[in-house]
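This structure is in structure tokens; I'll ask about it shortly.
For this depiction, one protein chain was excluded, whereas all remaining protein chains were kept in their positions.
After this line comes subunit A, so read on.
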Amino acid sequence: MSLLSLISPRNLRLALLSLGALVFLAPYIWMLSTAAKSREEIFSSSLSLWPHHWALWENLGKAFSRVPMLQLLFNGVFVCALIFFVQVVIAIPCAYAMAKLKFRAAQTMMTLVMLGLLVPIHATALPIYVALNKTGMLNSYFALSAPFFISVFGIFLFLQFFRAMPDDLISAARLDGMSEAAIVSRVIVPNAWPAVTAFAIFSVVAHWNDLFWPLIVVTSTERATPPLGLLFFRAAEAGDDYGALMAATLVVTLPLVAAFLAAQRRFIEGITLTGLKG
């Protein structure tokens, strides 16, 4: 095989994709490599990826001892779970009423939802902050989660999903004498599972990664979420102990990345839902 025959369009495509993938993955490669290097090595040879002297445990130890890393992770999980739970409990009954019941206000509700989709948290943050400040509720789990208790996007998503559900299912349940509330919890929710998981991924990714709102309402490490905690950690370390910093980075990035690698298709579906939100 001559060298020229290697340069086919197919191989060129593959080479281009591989090069791009390498560029996109480079930050992860260096994150792992730097998290395992000692301080001296980071300052002397930044291009050798394999550490001479393994310092991963040492760096992880620093990350866990200088900030309450477990507390941060717990805060992140707790706040995301709370937000998601309330969002679903509020949005599903509302979407059901709009999609499947004779509800004269459904049209007005739709307008409300569309308006709500236009307004990001950045626009409502100031008044909500003022209200939380006046009532002395800053620095709490409630302050972290309350603005997100309503997800107009969730209503919109479930509405689309419920509209496609067959009416027979609901009529049959009614003939069995089920109340509307029971229909929602025992017929609608079990059948809406794909929409619920997609929304779960959408919601958790958005709030696990959010920095804007936690930065505004939380000033103490006890209630900080992982992104905020990482900023505190960096400030405390004066930002130049890159080994420990990368170890901390690794710890806070890993949960979602691991979940993503385990359930890729669902993740891609769930995150691209943000597209609909526009």
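As a working rule, a contact is a pair of C-beta atoms (placed from the backbone, for glycine too) under 8 Å apart; a residue touches a chain by one contact, two chains touch by 3 or more; residues count from 1.
Throughout what follows, contacts and distances are computed from a predicted model.
The UniProt record for the undisplayed chain lists the protein name "ABC transporter permease", from the options "ABC transporter permease", "Acetolactate synthase", "Lipopolysaccharide transport system ATP-binding protein" or "PRC-barrel domain-containing protein". Interface note for the absent chain: among A:36, A:91 or A:143, the touching residue is A:91. By the touch definition given at the top, subunit A reaches the unshown chain through residues 10, 13-14, 16-17, 20-21, 24-28, 30-31, 34, 42-43, 46-47, 90-91, 93-94, 96-98, 101-106, 109, 112-113, 115-116, 118-120, 122-130, 133, 146-147, 149-150, 152, 155, 180-181, 184, 205, 208-209, 211-212, 215-216, 226-227, 230-231, 234, 239, 242, 245-246, 249, 252-253, 256-257, 260-261, 264, 267-268, 271-272, 274-275, 278.
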